[in-house]
Structures are given as C-alpha cells and as structure tokens.
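First, the structure itself, so that you have it in front of you.
One chain of protein is taken out of this complex; the other chains stay put.
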Amino acid sequence: MSTRDTLRTFIVDTFFVDDFADDDSFLRKGLIDSTGMMELVAFIETEFHIKLDDKELVPENLDSLSRVVAFVDRKQSLAKAS
Amino acid sequence: MRAPLMMMLGLGPAVARLKLRRCGSVGATPTVWGRVWIHGEGEIVIGDRVVFDARMAPIELHAQQGGRIVIQDDVTIEGGSSIEAQSCVTLGARSHLGMWCKLMDNMYHPVRGNRHERPRSVPLMVEEGVTVGSRSILLPGAHLQKGASVASGTVISRRIPPGVTVGGSPARVLRREVAR
C-alpha cells in the first residue's frame, strides 16, 4: 500500500471522517482535533519508522493529507540517504 | 464508616436517596458510599441500581445551567470521578467508571485567544457495557460505543467503535473484539 493509502485508511478508520480531499486542511475542515493529531503523529512514527522532531509538528508539514504524504516521503528519503 | 451500619439496618437505599436528593430523578435501590458532591442548576437523571463508591474520594456530578447528566441502569462509578456537563453527558447501562475519571463535554477555555470565553460544548456519550479505566479523561466529542473499553490513563476525544480496547497516551487501539 502506498503512503497515501495507508494514511488515508488510518484517518478514515480512526476519525470516521467521510470522504475528504487530499488538500483539505484538517484544522479548517474540523477533521482532526488536537488529540487526534497526536495520534496521527504516533501512527506516522510507528508505521514508517521515522522520528519526528517536536519542531516539525507545524501546519506546513501536517495540516492536510498531501502535506503529510510529502513530509513522510521527505523524511524517509532523508533517513535512507544518511 | 457509617454506610455499612446503615446497610445492615436496611437503610442503604434511603440514605443513598438522601445523598442524591439534588438529582432530578433517582431509580430503584441506589447505593452510595461516601460523599457525592452534586452541584449546578442542570438536570441529573439516575437509573436503577446505580452504585457510587466514593469511599476513597468524593465523586463530583456537575450539571450546569441547561446541562444534563444521564446515568442509566446498573452503572458503577468509583471514587474521585468527576462528571461535568454543559450540554449532555450520557452513561449507558452497565458501564463502569474507574477511580479519578474525568468526563467533561466542554473544554472551558479556548486553546488560544481570550481564555475567558467558553468554547462550544459537544455532547459526550458512553454507551452500554463500557469500561473506563482509572484516571482516564474523556474530552468533548468522546463517544464510546457499545462494549468498548478504555485502559487507565487514556485521553479520548473521538468515537471508539464497538468492542474496541484503546489505551496509551496518545491513544491507540490495543485490541479489537474477535467476532463471536
């Protein structure tokens, strides 16, 4: 399963949100609240074996599905490179 | 301990009813050990055979103006738990609240901006046969569906599907019920 599908399945299963677009802001659409955001972060860490720094928990990285996917891809390639 | 003596005399339910006198309605044979602190102008409805075990620490039931706390039949609530309702908090039949639980349907302060205005309340729902472990916190929007259980110390503000066990902080699904 691709990163996008894994994340989408997790979000749909956990937060019971109906179909949402890749670029929908989680905050502005009210899809995920703060507790949910922490759960998403924990899921990303265990699922993709990457470590997120607290400084990286900002809307530019995590506020929509496409941003999360881009962020995870970037982190994974960085991890591979090092 | 005054409660056991009263129970021996067969006055348990009568004493319990006296302690729960501020509730809107109380069902058959309630049991109350220790102190239950009931305040606020809202409505509190208590079903049959409800047990409040507040021997270790008092229990708080706080229904504010326009708020409603519904505790259905056979619910057990242990000491130190606190339920605060601005809109509606429902505890389903046969559910169990551990010690030091906190159920609130309003955050009371916005995360940002003016801390003195109140955010919107979201009703909180605990369905039938749910077990909530001690020191868990159920935040606005929590909806524990039938037979779910929550490990101790978990913070929840979302829907938990039927038969699922969640735990940890941040919360994570520990176990899904196998099909019977």
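All chains are identified by letter, namely A and B, in their written order; residue positions are counted from 1 within each chain.
Throughout what follows, a contact is a pair of C-beta atoms (placed from the backbone, for glycine too) under 8 Å apart; a residue touches a chain by one contact, two chains touch by 3 or more.
Assume contacts and distances are computed from a predicted model.
Hidden from the displayed complex is a chain whose UniProt protein name, among "Succinate dehydrogenase flavoprotein subunit", "RNA polymerase sigma factor", "Acyltransferase" or "Peptide ABC transporter permease", is "Acyltransferase". Considering the whole complex, the hidden chain is in touch with A, B.
Residues of chain B that touch the chain left out of view are 37, 57-60, 80, 82, 100, 102, 104, 109-115, 119, 135-137, 139, 153-155, 168-170.
Listed here are the chain A residues that touch the chain not shown: 27-28, 30, 33-35, 37-38, 41-42, 54, 57-59, 62-63.
Note that in this section only the chains that are shown with their structure count from here on.
Those residues of chain A that touch chain B in the complex are listed here as 14-16, 33-36, 38-39, 41-43. Residue ranges on chain B touching chain A, taken from their complex, read 111, 139, 141, 155-159, 170-172.
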